[in-house]
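Structure record follows, encoded as structure tokens.
A single protein chain has been omitted from the complex, and every remaining protein chain is retained in its original position.
For reference, chains read A, B and C in written order, and residue numbers begin at 1 within each chain.
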Amino acid sequence: MIRGIIPPIVTPLRSRDELDVEGLHRLIEHILAGGVHGIFILGTTGEAPSLSYRLRRELIERTCRQVAGRVPVLVGITDTAFVEAVHLAQFAAEAGAQALVLAPPYYFPNSQPELLEYVQHLAPELPLPLFLYNMPTHTKTIFDVETVRRAMEMPNIVGIKDSSANMIYFHQLVGLLPERPDWSLLMGPEELLAESVLLGGHGGVCGGANLQPRLYVELYEASVTYQLGRMRELHQQVMRTSSTLYRVGRHGSAFIKAIKCALHELDVCDDFMAEPFHRFREEERERVRKVLAELGLNIAA
Amino acid sequence: MIRGIIPPIVTPLRSRDELDVEGLHRLIEHILAGGVHGIFILGTTGEAPSLSYRLRRELIERTCRQVAGRVPVLVGITDTAFVEAVHLAQFAAEAGAQALVLAPPYYFPNSQPELLEYVQHLAPELPLPLFLYNMPTHTKTIFDVETVRRAMEMPNIVGIKDSSANMIYFHQLVGLLPERPDWSLLMGPEELLAESVLLGGHGGVCGGANLQPRLYVELYEASVTYQLGRMRELHQQVMRTSSTLYRVGRHGSAFIKAIKCALHELDVCDDFMAEPFHRFREEERERVRKVLAELGLNIAA
Amino acid sequence: MIRGIIPPIVTPLRSRDELDVEGLHRLIEHILAGGVHGIFILGTTGEAPSLSYRLRRELIERTCRQVAGRVPVLVGITDTAFVEAVHLAQFAAEAGAQALVLAPPYYFPNSQPELLEYVQHLAPELPLPLFLYNMPTHTKTIFDVETVRRAMEMPNIVGIKDSSANMIYFHQLVGLLPERPDWSLLMGPEELLAESVLLGGHGGVCGGANLQPRLYVELYEASVTYQLGRMRELHQQVMRTSSTLYRVGRHGSAFIKAIKCALHELDVCDDFMAEPFHRFREEERERVRKVLAELGLNIAA
Partner (left out) sequence: MIRGIIPPIVTPLRSRDELDVEGLHRLIEHILAGGVHGIFILGTTGEAPSLSYRLRRELIERTCRQVAGRVPVLVGITDTAFVEAVHLAQFAAEAGAQALVLAPPYYFPNSQPELLEYVQHLAPELPLPLFLYNMPTHTKTIFDVETVRRAMEMPNIVGIKDSSANMIYFHQLVGLLPERPDWSLLMGPEELLAESVLLGGHGGVCGGANLQPRLYVELYEASVTYQLGRMRELHQQVMRTSSTLYRVGRHGSAFIKAIKCALHELDVCDDFMAEPFHRFREEERERVRKVLAELGLNIAA
């Protein structure tokens, strides 16, 4: 059972199709030092769909080897091609990962019956427990509450990460939990971590935890133990980061760029981005530096 | 210079990850017999994103070998990963294809500067001329008119297939043509073929031409030679197919399922669908049969 | 039966809630001099929803009196409140209007059964023939093809103006015409006038005809008489206006602002806008002047 903070790690790159191996090493140690409860690779924050399969496999292998069982490693296998998702899952299992994460196939818009059947066909082919991943802004398809309920009937589907940012929907998912006490219901957007945990969720897959892992671990702990004053204070820190750092840059991709840029400024890893994106240019880098200073994060990790 | 009808062929499958080799053979001959001006494989109608890379390569190889230069073969290389798109392009060139087709990377929403830069980075890596492919319902990103204008500055980008179904936008693209007399401006939705050709477009990538290749070739010819009466009559036949056959089935995927099902009923090829879709069930097959009879298409090809 | 060009006239205003009476007079004569086949007041281009009911009634009265039967006057009665739509319809009938125009009520999203029932309840309360008005970008609801087909069963519903800019949908509406030979199928966006008339439509409600009424009348006539060369030439003039004049200004409201600003520059009427909009500021006015000069429209009408 997964509980707590599972950062969706960025993929440190040195250039096109080249992993920043030392950066990955530092990043993993930086995150683990924050006391996180797991690590999730090859998610949206990890730019997974933009990476070659070769690089994805290299990332899986290196991450699993370095984490070495200290926390569970979750591996994203989302793919438009069924067969490629299965291949990646097999590779992840052999490399020693603990679980898989799957968003809907994201080129064709899916209906709910098609999506349910897809999951029902795929799950039995997988060698590891599976988390669903709700990410409608990118996949165009949401897992309807009823589809999630049906997926809960399959024992090797063990949880869902909800990045819809729709709290009404999240509360409806909480309403399903009595049917599967071993289920993990995880929040995507870190701005909603506090309330989601307070009202029944089990933790968060917070992109910001690449940078400030301890902040999110502490916010999770304050929420799960009902320390309200502490929770509000930490939630406000999260909102401050969100309202400043993630607002540098103009495009939808700004969040990942800002996290990577900040990690670079803190000497953790390179901030090269896989195409179709590119790292922040100097003007935005300067703003990131300023924001980091304001947030008191300007000392290299 | 590509002009005329270039059917986006379906990918005949026998089962998961298994090409229907005989069906593909019959399908290609059926389409070529209709007098088409090219063949486009690995597009949306071809379910490309749902196919394994292995199967994509097999399809490229078999198609190029069988077409054997009778018409140009265009190969879709759309991918979320830059490197995989380049790999597929290289494979297509070696297999003897004539051109490549590229929609925007479709997981992350792209801004126009990012999209332009992506195309500017990718085109020089490609061994064949490139067509852009506008498909905003599936990729979430449109090629803005200004982005197309900038792409026209690159000599190895030679055309665009517009499946936006937005005729105002299409007319704006027509307005760019004086800058590149060698450019090909192709219409996606077959319901808009007649008017697009009449007002300056160069042809169509009509899914329905899998089934009735000659109908679309004749409609193109009537439009390009200003035979208005004939054009209206053929356009109405297209609308009748669209309003009946493509309306069988409830989901967004109905169009491809209906085309494949009809081809199966006409003994051209199998109608197995790659996940997340599945072929029509009996109730819908029965309706397809009825529609084919009404359209006078019920005699096996 | 309405056929031809029916400009949706702008509402000349002198200040908040004050009609520009002389401007309205000049505008109507300017438009009628172009040979148009009708006049449509209180549409989207007329900013109807932004006008007080008092001003709407004043506009109806003055327009009907001045047009004095030279062409039919169509009056928009679209309203979120059923009862207010009926009141305005009664006023229009008494003032001498010839027909009414109705888009779906636009605050609540409507389902198709609700929308059909709404039309079925409203039409019998109306003293004049009714045109439906499809404008999904503003009303959020489209009249589905099947809903239009059902509305065609009511004899006092006599046509539809389609501003969806969706030509596939428009062709489907053309497919309904055999059921009602007296029906009028009118195109909204002027960029699509040529092809819509060529393929079965009956005319256009072209905003640009406020400015250049004769251009649209001639384009309609070239299309309906199959003078293809002339049609293409005039269509290109329309596209040039669309790609320049309507691109001045950044917001969704730019089209109306540009038309009003141009009319002001040509000394036809004031360009005050009803809130929430305001007329172009000097920078944009300067660009309008430049565009008018390039289009050869800079001589006061």
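We take it that contacts are C-beta pairs under 8 Å (C-beta built on N, C-alpha and C of every residue); 3 or more make two chains touch, one makes a residue touch a chain.
Because the structure is predicted, anything quoted here is derived from the model rather than measured.
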| item | value |
| --- | --- |
| Partner chains on view for the chain not depicted | A, C |
| Residue among C:Glu114, C:Glu221 or C:Glu284 touching the omitted chain | C:Glu114 |
| Option touching the unshown chain, where C:Gln66, C:Gln90, C:Gln236 or C:Ser253 are the choices | C:Ser253 |
| Full-complex contact with the absent chain, from C:Gly4, C:Gly34 or C:Pro104 | C:Pro104 |
| Missing-partner contacts on chain A, residue numbers | 165-168, 171-172, 174-175, 189, 191-192, 194-195, 198-200, 226, 228, 232, 235-236, 239, 242-243 |
| Residue ranges of chain C at the interface with the undisplayed chain | 16-17, 44, 49-55, 80-84, 104-111, 113-115, 117-118, 121-122, 137-140, 250-253, 274-278 |
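In the analysis below, only the chains that are shown with their structure count from here on.
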| item | value |
| --- | --- |
| Chain closest to the middle, measuring from C-alpha centroids that were averaged per chain | B |
| Maximum centroid distance from chain C, chain identifier (CA atoms) | A |
| Interchain centroid distance [CA atoms averaged], chain B/chain C, Å | 36 |
| Cα-centroid distance, chain A relative to chain C, in whole angstrom | 50 |
| Junction residues of chain C, two or more chains touched | none |
